[in-house]
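Structure provided below as structure tokens; questions to follow.
Here we show just some of the chains, and they stay where they sit in the whole.
Per-chain residue numbering starts at 1, and chain names A, B, C and D are given in the order in which the chains are listed.
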Amino acid sequence: MPMIEMSSVNKWYDDFQVLKDCSTQVAKGEVVVVCGPSGSGKSTLIKTVNGLEPFQEGTITVDEISVGDPATDLPRLRARIGMVFQNFELFPHLSIMENIKLAQLKVLNRTDDESAKRGMELLDRVGLVDQADKFPAQLSGGQQQRVAIARGLAMDPIAMLFDEPTSALDPEMINEVLDVMTALAEDGMTMMVVTHEMGFARRVAHRVIFMDEGRIEEDCTKDDFFGTARGERAQEFLSKILTH
Amino acid sequence: LAVYPAQAQDGSYVMKRIKERGVINMGHREASVPFSYIGKDGKPIGYSVDICLGFIDKIKEAIKMPDLKIKYVPVTSQTRIALMANGTIDLECGSTTNNLTRQKQVDYLAVTFITGTKLGSKKGSGIKEIEDMDGKVIALSLGTTNEKAVKRVMKAKGINIKIVSVKDHPQAWLAVATDRADAYATDDVLLYGLMSKSKDPTKYQVTGRFLSYDPYGIMVPRNDSTYRRLGNVMLADMMRDGRMLKLYKKWFDPGPTNIQMPASATLRKAFEIQALPH
Amino acid sequence: MNYNWDWSVLFCFVEDPVSSCTQPFFYWIVSGFGWTISVAAAAWVIAFSLGSVIGVLRTVENPYLRGFATVYVTIFRNIPLLVQMFLWFFVFPELLPDEAGKWVKRGMPLPEFWTAVVCLGTYTASRVGEQVRAGIEAITQGQRYAAMAMGLRPVQVYRYILLPVSYRIIIPPLTSDFLGVFKNSSLALTIGVLELTAQTRQIEEYTFQGFEAFTAATLLYIVVTAIVMAVMRVVEGRVVIPGMISLGAK
Amino acid sequence: MFENFDFEIIVTSIPFLIEGMGLTLLLTVLAIVGGLALGTVLALCRLAPYRWLSLFAGSYVNFFRSMPLILVIFWFYFLVPFIVGRPVGGFYSVLVAFIMFEAAYYCEIMRAGIQSVRQGQVHAGQALGLTYRQNMRYIVLPQAFRAMIPILLTQAIILFQDTSLVYVVGLRDFLVAADIVANRDNRLMEMFLTVALVYFVMCLAGQLGIRKIQKKFATG
């Protein structure tokens, strides 16, 4: 069974169709990169996976639980999927450690000690143990994004979703985040990553999805994508973002 | 086999209500010196308040509740009618003019004070009568019967006076003190009160004939003749046996605020006329 | 309720000794309403222009101008309006030289009206000033830099860039402030302006039919507010910047 | 007119004034707490996905925003006894009027505050598995409150000054108490200048205090 499965998903904002008949699957341990022009629906697609964006038609299942089913306990499902956002979205009024502990305490009902312990392990993993008591605004962008990843991992998720995790970062900080993500992928985490970092895709991804105007235009292995098998639009897109 | 006081109470919805609540709500003013105002200890005192306390004693007897509690409810000229209409207060002890228009809304006990509009001004201003005000500025407080009276005289005599409307008596007095206005027209008793409390009373004067007739009375809820009669019985008794004049002297001659207003002939006559026999 | 409703006091046109009608008090309400509108409108002119200046001064670099504006706001916003009304009416003329004081008290036309207008205007200006400042501060520093980099002078930067955008952002709170002036104008009665509330009180004192008058006043306030809000919504729609979802969402 | 300024009247009326200030402060605090609570609930209603609920909250807010506070107090005081059939007492009647009136304003303030929290923050909370209530409680409202502190303060200052409207129901707050003394003893100038000074100092102190708290939040 695939970990994430979408079939024929359609979504509208009023009259405007953002997602058109999108189908794909992500197997356990697989790393899938989603790319495409701005406004093509990448963020929307990834947010439908854990139900942050509702959709009108089609089905999505995560670990065999249907996301669109009104009977599904969405908060519980979401607690099992980590998500990392473009703008980090750390909670500015909580310290780093509190950011990581909050959902462990309130959602998983872990004790304070347990959550702190897990938090420390993860901060260690992303190399930020010494920042535990600072507040988000006191960290650089790269550091904040690493904390955001740690926060997602603290829930011991079965899969991680990334929405352009490096596009708000200064160039020198991009690598520190990509390094953490690469390590994660190597540990066998199931990941869906919206990104323009083609270097990362080349190194880490198993599959690449290319979106345009709400449609999944390409959905193939990394080698096929960077090889010659891709269509005209994808080619044009790649040429644009690779030349400079 | 009904006893007399019980009868009295039976016909009276106000007394019934008082008995049920176990409290009588007395409406009073806060700065209507010396009729009804807050004393130094924070409790209402004054001429009207004393009259009301007498009335309340009668009520206690009538409903046979000697330990009836009194609740003091402060009222203003804007709230007194509404509070009486919605049943919050059972009587109002202030300085309210009794007139026929107002009787459409409330009832009054017998007249306990008589005053009228006069002029208060600085000495040396040359103002004696309203006619001297031609071309000058007069202060009037909003919506009072005095305002009506002055406007009527102005119209009748064709005098041209500029009017400054003010919120309340002390502000009007301040307008005179700061030369914003040349005179203030209001009930003479209030003028004497204001003058007695100004920093230098000798600088001011109260002059002129009465421009209006303003009888004061205790206000009670409408359509309760039993209740009203009880009050009037008490007042008639007091007027007959001289207690009323004594009470008057206590507050006005010279009075705690040194107002020094001996009872006028009109008021004495009124007390005599209203001292109805049993 | 033990109350004798008699709507005829507002509308009767014949003197009638049986009902309370001595004159059509409806006219009083209309005249009061006229004064309310006049006071509010004139005060708003002061509040808006002076408030804009104060708001701008609070964002300039010069520490003296900024300090002046801060002191202004602090004073005018921290003293109750009722007290300010009193101070303007009774204390301010005494502080002037004799002749000027006399003119303020008696010489100028409609002394109560203009005193109320100035008082309400200067008071509300402190509110408006804070809104304008907030609006300007909501604009990114980059916009200011961009305007300066093109060679615009400081006054031009405010005139063409900062204020036009700022006013758009603060339309909702400015609407509130405008309604505030309208409602607060009732305090003008304390210095003898016979506006709406004062007239209802007069009617109450004359006739003891206060509820009728208060009802009429309440309805008038609600109607005016509804109109103002509707107008402002239209204005907001008119000045909305194409393509921007919501400026005020910041 | 200032040469014979009567300081004695101020001194002798201090106990009376302090009593009034007690009521002013009590009412301000209770109305802020109550108004904020009710206002927050209303704001949540206004932002709720159910049309009728947001419509109700919207009309509530517009209704109260269009009324001068003094009329609200007036109607509450006179109509409530009529409805419940007995006098409710000035204090409770104004307290309810204040809370309901302020709630309309706090609702608008809170709504703006909640909307100023970026959608991304809401999504981040949801993505962690927080329920709607937890998300509001731990993520959105704390940030909204912080963003709103200056406006809440302005509103509090207005309220602090507006408590004098309790004179309608015959209660004595600070300003009313001073007004009574001024009227009773004919010492307007003295009392009004005192009032101006006291309000100014207290509001300023409040402002500075809040600024300090805000700084603490900012560094924290």
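Just so it is clear, contacts are C-beta pairs under 8 Å (C-beta built on N, C-alpha and C of every residue); 3 or more make two chains touch, one makes a residue touch a chain.
These numbers were taken from a predicted model, which means no experiment stands behind them.
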Assembly formula (labels as shown, counts from the whole structure file): A x2, B x1, C x1, D x1
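In the analysis below, only the chains that are shown with their structure count from here on.
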Chain whose Cα mean lies nearest the overall Cα mean: D
Centre distance in Å when chain B and chain D are each reduced to the mean of their C-alpha atoms: 37
Separation of mean Cα positions, chain D and chain A [Å, integer]: 45
Residues of chain B touching at least two other chains: 78, 82, 85-87, 171, 174, 178
Touching two or more other chains - residues of chain A: none
Set of all touching chain pairs, with the criterion as stated earlier: A-D, B-C, B-D, C-D
Sites on chain B touched by chain D in the complex: 21, 25, 30-31, 33, 37-38, 40, 42, 73-76, 78-79, 82-83, 85-88, 168-171, 173-174, 177-178, 194, 197-200
Chain D to chain C touching residues, read off their complex: 1-2, 62-63, 65-71, 74-75, 78, 82, 115-116, 154, 157, 161, 164, 175, 188-189, 192-193, 195-196, 199-200, 203-204, 207
Complex contacts: residues of chain C adjacent to chain B: 1-4, 6, 20, 22, 90, 93-94, 102, 105-106, 111-112, 189-194, 198, 201-211
